[in-house]
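All remarks here apply to the structure that follows.
For this view, one protein chain was removed and the others were kept in their places.
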Amino acid sequence: SGSSAADGADGGDTLEVGVLFPGSLSDDGFMESAYLGYQRAAEKHAGAVRFSKVEQVATADYEKALVRFATTSDLVISLGGQTDADVRNVAARFPKVKFAEIGGPADGKPGANLSVYDPQQAEAAFLSGAASALLSKTGTVGFIGGAELPAIVNAAKEYRKGAEAADPDVKVLTPQYVGDFNDVAKAKQSALAGFGAGADVLGQILNLGHKGVAQAAGQRDGALVGGPIARECGSDPAFAAYVETDVGAEIEYAVDHLVAGDWKAEAVHFGLTFAEPHNDIVLCGDPGPAVGEKLDELKRKITAGEITTR
Amino acid sequence: MSAVLDELAAGGVRLAIPLLLASSGELLSERAGVLNLSVEGMMLTGAFAGAAGALASGSAGVGVLTALAAGLLFAALQALLSVVLRADQIVTGITANALALGATTYGSRLVFGDASADSVPGFDPIPVPGLHRIPVLGPALFEQTALGYAAFAVAAALALGFSRRTGWGLAVDAIGEDATTADRCGLPVRAVRFAAVLLTGAVSGLAGAQLALSEVHAFSDNITGGIGHLAVVAVIAGRWLAWPTILACLFFGVAQSLQFAAPALGLHVSAPLLTTLPYVVALLAVSGLVGRSRAPSGLTVPFLRGS
Amino acid sequence: MPPPPLPPSAPAPSSAPRAALPRLAPLLGHPVSVGLLAVVLAGTAGLGLVLGAGTTPATAWNALAEGMFGSPYAIGSSLNSAAVLALIATGFTAAHRAGLVNVGGEGQLCAGGLAAAAVGLALPAGVPAVLGVPLVLVAGFAAGAAWAGIAARLRTRRGTSEVITTLLLNFIGVGLVSVAVHEEALLRQPVTSSETLPQSAPLPEGARLPLIGGIESPATAIVVIAALAAVITGVVLRRTAVGLRLRSVGHSPAASARLGLPVARLETGGLAFAGGAAGVAGAGLVAMAPSVLAEHFSSGYGFSGLVVGLLARGSLTAVAAVSLLFGFLTNGGINLQLAAGVPASSVQIVQSLLVLFVAAAMFATTRNRSTS
């Protein structure tokens, strides 16, 4: 089922890939991370694959964009769980086109021509929690999520587990949900509440909103764990670490397989358990060797399956 | 517990400041008969221009000036359309917001590009010695940035300076209530409306600057995220009166802040419900369930002499 | 007595030109030439942005045209969008005839969608379409009408401006959808795992709008419904006593009351119809693929429909024309991104400039009434 070479609409020698980004490409978060992968893939397969994309699409227009891609592309990739219903619907209507959904329900089942890719944000959150606990001086940490969506709620749970795994005595605050991944002012308020409650390191899954957390950290001598894009350490002292979730790697993965002709409909869980590990944590400054060692140990345990984050 | 209360109050005020600025302008504009649904766009433009100005010049002060200028420019466009050309205020308001969103998103990729992660020069809080230690009120009122204090001053100045007791305030009310009569009394109806919209633009620009330069030292797409609409709603909830509007802003701020203090207080409140609360409050206020309320009769009615 | 707070109502009959204006004035002031001018201006701005995006105008034009009319799919989905806008604008126009400005399309859309989802999900899986579809649409109408009814009641009982109340009810309606899809006790699909998305389960097959344009085209029955609604509303407003009564109430509630018209009932009816039409549009959005109720499903259609209604200025022909224009432009805009690489923000800029230019240009067509 769909494991053969390109049988898309054009039938020519260039393959067509369309990517739907419901949010903004410059959100400094999930979408932007994916877009970085999109750009890498476009560069790598220049000439062989033609890419097109849409961003900032209204809910009612998801289907329109997906169908348009489906009529011209060999592979259609859709980002974010919010498009789940539409992707499944459209995929069923275009059985000859390959579809990939990134970041949908992690337990989602693949379809005949639909892959579901899970970037394992929860695993990243586990690492983020561990790092937070290890870096905390007050022994209190907290997590801020953009919205009370399943993926984020799970990440919050993993954050707690990670923190407790790294330091059983750590106090983890009740997770906060801002209600918007990009609302900087509210994110800042949320972070201030966290710092006010005694935390000194916060984990987050926010997009643009993490700027607000960084501001709050600067004001309250706290710190945060950045991500999903690992920026260069030192550009902002509030970032104690970055937890990297390479959402774009999944776009590359899908396109690589498309070009190689061995794309298949599957559920893939990226992250540390994957063949090429995709989640990582980058520590900023010098927290001392113990921290790094403890984190490496946890990573090893995850890779080995001793710790599961799903 | 007291730390939580401190944070609740301080957070409430902090979230209220942009509202306070924008709605004190919007109040005046509505009293003069112009409904600016474009406050959101004005703020967004101000935030963008403020961040861009601060980045380019390296000075937050310059950022404030560019925010002010951009707010004014945007307001001039809105006033040209709705006051001079008498285009429908609702259409121009809604559309101007879309324009601002598109233009600032486009502009931010040009101006900030990949530097979007970096921060721009901004303002830091200046605690007022002594006063900021007062429990609850201290952190809320006396730990603001320069722009935050300016916001208090602007809101108070507008509330006092344009109260109905002053000649200016009276003129504004007359123009919003009955433009033809005001015109026959020799009041410059269009000029006042134009000026009111410009003022709304200026203060909304400042509100945007407050978001970008005092709160986060950065610009991000759609950084206002509906705060401008909330400013319009605060005027409604304040029943077109200055002090109640200010109270409404503070209330809205605290209601939002509650969302973040709630976990620490051990409360579970549904975020969508809290987000909707201000609108419900405004609806109750305006429906006369809480005191009498009446919009200016001339609200959204364009002025045309000789009709 | 100050006039009721209304935007300029009824289309201005282009009266004779003022003596001082040159001969050309009527030609320049004609709505069609003004509209063309607005399109040209917005197009010029668009051209600049297209060039800025590194795309050639030809590519951009092709992408736009292809997105609008290039395939049965393009046409069908444009028609669907246009139908949703037309429904809202049709209702707006009816209420506007009664002197009421319904700013609340978005909220009524949400109310309609909510009710449609609730009813649709309550239906048994094997419900026949002849039963399911009308039920879902009627639920949408009723809920939209009830939502607008709140504003109508506040207006007739307490004199609260419907502009303000319907505006507020938008935000509340959007909020209610959020709450409903987040709570399992309400409309959220059964939470089977921690990964269950906050949206409703899909409506049963028999509650979904039937397609009308064959396999290739996504056009649904909503297109027919919108067309019928516009035609019937047009006839009722122009040719029946009800239409005349609404107009009378719109121009002068006091005189209408004196003449024995049931003013409150007419006003309530007008606004409720507007809400109902928007509610049907909301039901349509929910009952179209993928047939689930999700947060933000209204996608600003309510506001766009309001803009369509205001720009059409009371003419249902204009409602049809402007909704089609907007519907096709929305779809063309998506394709502009997809096929020509023009950023979303550029498309948004050009679309809003177009509306602003048209709104401003109306000045030219109404100026004849002015005396100064």
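Residue numbering begins at 1 within each chain, and the chains themselves are lettered A, B and C in the order written.
The rule we apply is simple: a residue touches a chain if its C-beta (ideal position, glycine included) is under 8 Å from a C-beta of that chain, and two chains touch if they have at least 3 such contacts.
The definition used in the following text is that contacts and distances are computed from a predicted model.
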- Refer to UniProt and select, among "Pyruvate dehydrogenase", "Nucleoside ABC transporter membrane protein", "Simple sugar transport system ATP-binding protein" or "Molybdopterin synthase sulfur carrier subunit", the name of the complex member that is left out. "Simple sugar transport system ATP-binding protein"
- Task: In the full assembly, spell out which visible chains the left-out chain is touching.
- Result: B, C
- Query: Touching the left-out chain: which of B:88, B:178 or B:215?
  - Reply: B:178
- Query: Out of B:3, B:73, B:156 or B:170, which is the one that touches the chain we can't see?
  - Reply: B:170
- Touch assignment to the omitted chain, from C:96, C:182, C:208 or C:247, lands on C:247
- Task: Among C:54, C:124 or C:260, choose the residue that contacts the chain missing from this document, as touch is defined above.
- Result: C:260
- Message: To test your reading of the contact rule: which positions on chain C touch the chain that is missing from view?
- Response: 1-2, 10, 15-16, 18-20, 239-241, 243-245, 247-248, 251-252, 254-262, 368, 371-372
- Missing-partner contacts on chain B, residue numbers: 164, 167, 170-171, 173-174, 177-178, 180-188, 294, 297, 305-306
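Everything that follows uses one rule, which is that only the chains that are shown with their structure count from here on.
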- Task: Draw the chains as points, connect those that touch, then say whether the picture is a line, ring, star, complete or other.
- Result: complete
- Just grab the chain with the largest centre-to-centre distance to chain B, centres being mean Cα coordinates. A
- Could you tell me which pair, B-C or A-B, is linked by more C-beta pairs in contact? B-C
- Using mean C-alpha positions as chain centres, tell me how far chain A is from chain B in Å, no decimals. 35
- Quick one: chain B and chain C, Cα centre-to-centre, how many Å? 28
- Task: Would you give the residues of chain A that are in contact with at least 2 other chains, written as numbers and ranges?
- Result: 56, 148
- Message: Residues touching two or more other chains, restricted to chain B: which are they?
- Response: 105, 109, 272, 275
- Message: Using the touch definition from the top, list the residues of chain A that touch chain B in their complex.
- Response: 24, 26-28, 56, 147-148, 173-177, 179-180, 182-186, 188-190, 192-193, 196-197, 208, 211-212, 214-215, 219, 229, 231, 235-236
- Task: Enumerate the contact residues on chain C facing chain A in the complex.
- Result: 67, 71, 73-74, 77, 81, 182, 193-199, 202, 218, 285, 289-290, 292, 294-301, 330-331, 334-335, 337-339, 341, 343-345
- Query: Contact residues on chain B for chain C in the complex?
  - Reply: 35, 37, 80-81, 85-92, 94-96, 98-99, 101-103, 105-106, 109, 177-178, 180, 229, 232-233, 236, 270, 272-273, 275-276, 279-280, 282-283, 286-288, 293-295, 297-302, 304-307
